[in-house]
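Every protein chain but one is kept in place in this view of the complex.
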Amino acid sequence: MFTEELLNQSSSLRKKWEDEVKKITSKRADQKSEWTTVSDLPIRRLYGPEDIKDMDFEKDISYPGQYPYLRGNQATGYRGKYWTFRMFAGMGSAAVTNERWHYLLNTGQTGLSTAFDFPTLMGYDTDSPKAKGECGKCGVAIDTIDDFQTLIKGIPLDKITTSMTINPPATAIWAMYLASAEIQGIPLSKLGGTIQNDMLKEFIAQKTLMCPPEASVKLISDTVEFGTRHVPNWNTISISGYHIREAGATAVQELAFTLRDGMEYVEDTIRRKGLHVDEFAPRLSFFFNSHVDFFEEIAKMRAARRIWAKAMRERYNSQDPRSWWMRFHTQTAGCSLTAQQPYNNVVRTALQALAAVLGGTQSLHTNSLDEVLCLPSDHAVQIALRTQQIIADETGVANTLDPLAGSYFVEALTNEMEEKAWEYIHKIDEMGGMVKAIENGFPQLEISDAAYKFQKQIDAKEKIMIGVNKYVTDEVVEIPLIEIDDSIETQQIARLHEVKRKRDNRFVAECLKNLAQACKKGENVMPFCIETVKAYGTMQEICDVYREVYGEYRDPGIY
Amino acid sequence: MSDRKIRILIAKPGLDGHDRGAKVLARCFRDAGFEVIYTGCHQTPEQVASAAIQEDVDVVGLSCLSGAHMYLYPQVVKLLKEQGADDITVIGGGIIPDKDLQPLYDAGLKALFTPGATLESLVDWINENIHPRT
Partner (left out) sequence: MEELGKRAMAGDVRAASRLIRNMEDNMPGTEAAIKHIFPFTGKAHVIGITGSPGAGKSTLTDEMIASYRNKDKTVGVMAVDPTSPFTGGALLGDRIRMQRHAEDTGVFVRSMATRGAMGGLSKAVGDGIHVLDVMGKDVIIVETVGVGQQEVEIINHAHTIIVVLVPGMGDEVQALKAGLMEIADIFVINKADREGAARLHKETLSMLQMGKFENGWIPPIVSVESVSEPISFAQSVGVLTDKIDEHYQYLIKSNILATRSHRKATAEIYESLRAAILAPILDDLAANGELELMVQKIMKRELDPYSLAELVAEKYLISHDCLKV
């Protein structure tokens, strides 16, 4: 990277600086002896040319739109198009959520993102005994395509992209989306959006579980195949680190486990479906957390792009540069928010959003200040969305591409994150891949250890959360909280029963039988799901077929 | 010579799978010298109550982050009572809005821990309030 001459010069100047530091610290010690990131990565007092001297400019840094895409996928960066302002939203009934969506679009949001309630996320209908008390509480309740059509009422599906955070029942929900588009007369080829559909991170972190790992990965490969053939602009998996981080992982663990999950999906789809990597890899997308440690997050996102490009080209012999791009959505860190002094959350979220933008995200959700307490209110969500708009239109950070490139510190930290991530990736390779590693409980235990360590550090005040263990006050801040009425549940159940009463039950039974047959024969389930939802088959009816054919997976509780 | 130990059941009722808090707590209670039984995610209130009785625990600690605590927590208390086990102390944690606290206490929850509670404060609460039955 640097000439011999510059390094020599730096070395002698550095010596002078070090002497000066010694002189000062001998009189007055630093505030603390160890300075680390929120993930406990030690950080040096200063970085200089010697810290990045081994980098190869062409191979390791290069330019935006060029391998290894450290500096961004697109040559034009945010000048061509800002990241998508995509706020995660869903609550109560489909009608209520539809109203919130229209409010967000009118407030300047540019993409939709759906939060489902727990029964929907777990593949149960609202009238299941397991669903009691949960309806609409942390997202929208969807039982049938009838609800789904209410949800997307007045949304032009060919113009706006929709992301759906749905995992075990992804095939059923996606089928509802596709069938609704068909009913609206929009060809599948015009549809754009994302289903999260990432089961590996569920086993690792979030525990939205239904079928065992092997069957889960099979269903995912069905969607990848179906998307490749029929819905070419759809992101069929959003490989997610967000939940891994929220479960307590360090930044390096988030990076490593997420990318290794991605590699597992690539390997599985090639093996199972016989597709060439470049047929589907361009539609894989990622989802990261933007936590509170500013530079660590930026380095993580930059490292992620470089690791993925290298992996695609070198591990999987991909020829198409679009496969080498790591495109990702980011959400600011829910676990960094505090219930104490909640208005401070606006500041945290703004800084985390800034890091995501400097890290080059394609899409962003900013948390609302009240999300630590309840679903966001209109007012809180507006501040959160405005935060993105202020970053985009006022701060000037979008003026130039990857503005932190070349910073000794940022490049050195990026390298370090990449190196440590590869160590994990290789370790998981040795275990026989991610599914095996999960069966052994490896990532789960690593995350549990990190989470426990962090909590103890918070208790010991070795790590600081303002308002929680420093600058604590007794003041009670009243913020208006949104509430989901319990009557939502009774109404939803009534709607579900009404749909079931009106539909052709014999035809539904036949559709479900065909779906079960397809599962048993190993055929792609997507066409059968679409038929079933069109006949008003419910979410749970479809998922019960999966549970019956593939078996049910229960949390093994590794800790 | 008797050797009574405090036994605690940590449970996640409901469909929510965010088990970071529950797992951290299970480890913390083990390190505080308690015997901890963890039941994993996705438990019905019936499963939690039944496990608490079979394990003869002193305390049941509930964790739920989905917002369904107003149904799930009182339901566990109710089921324990129905089975003659109302001497088992039920405590809860999670994202619980202030206005829900009193109704939950009224329903029989003995302590509620909201975001920001330290591990130490939880262990202290147990040590001060739980006396294993003789």
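Structural remarks
Letters A and B name the chains as they come in the text, with residue numbers starting at 1 for each one.
The rule is short, and it goes like this: contacts are C-beta pairs under 8 Å (C-beta built on N, C-alpha and C of every residue); 3 or more make two chains touch, one makes a residue touch a chain.
Since the structure is predicted, the reported quantities are computational estimates derived from the model, not experimental observations.
Mapped onto chain A, contacts with the missing chain fall at residues 212-214, 432, 439-440, 550-557, 559.
By the touch definition given at the top, chain B reaches the unshown chain through residues 1-5, 7, 26-27, 29-40, 43-44, 46-48, 50-51, 53-56, 83-85, 134.
We adopt the following convention: only the chains that are shown with their structure count from here on.
Chain centres here are Cα means. That of chain A falls 31 Å from that of chain B.
Those residues of chain A that touch chain B in the complex are listed here as 118-119, 121-122, 124, 129-134, 137-138, 202, 206-209, 246-248, 335, 338-340, 372-375, 448, 451-452, 455-456, 458-459, 467-469, 481, 484, 554-557, 559. Listing the residues of chain B that touch chain A in their complex gives 14-20, 23-24, 26-28, 38-42, 44, 66-68, 70-72, 75, 95, 97, 99, 114-116, 118-120.
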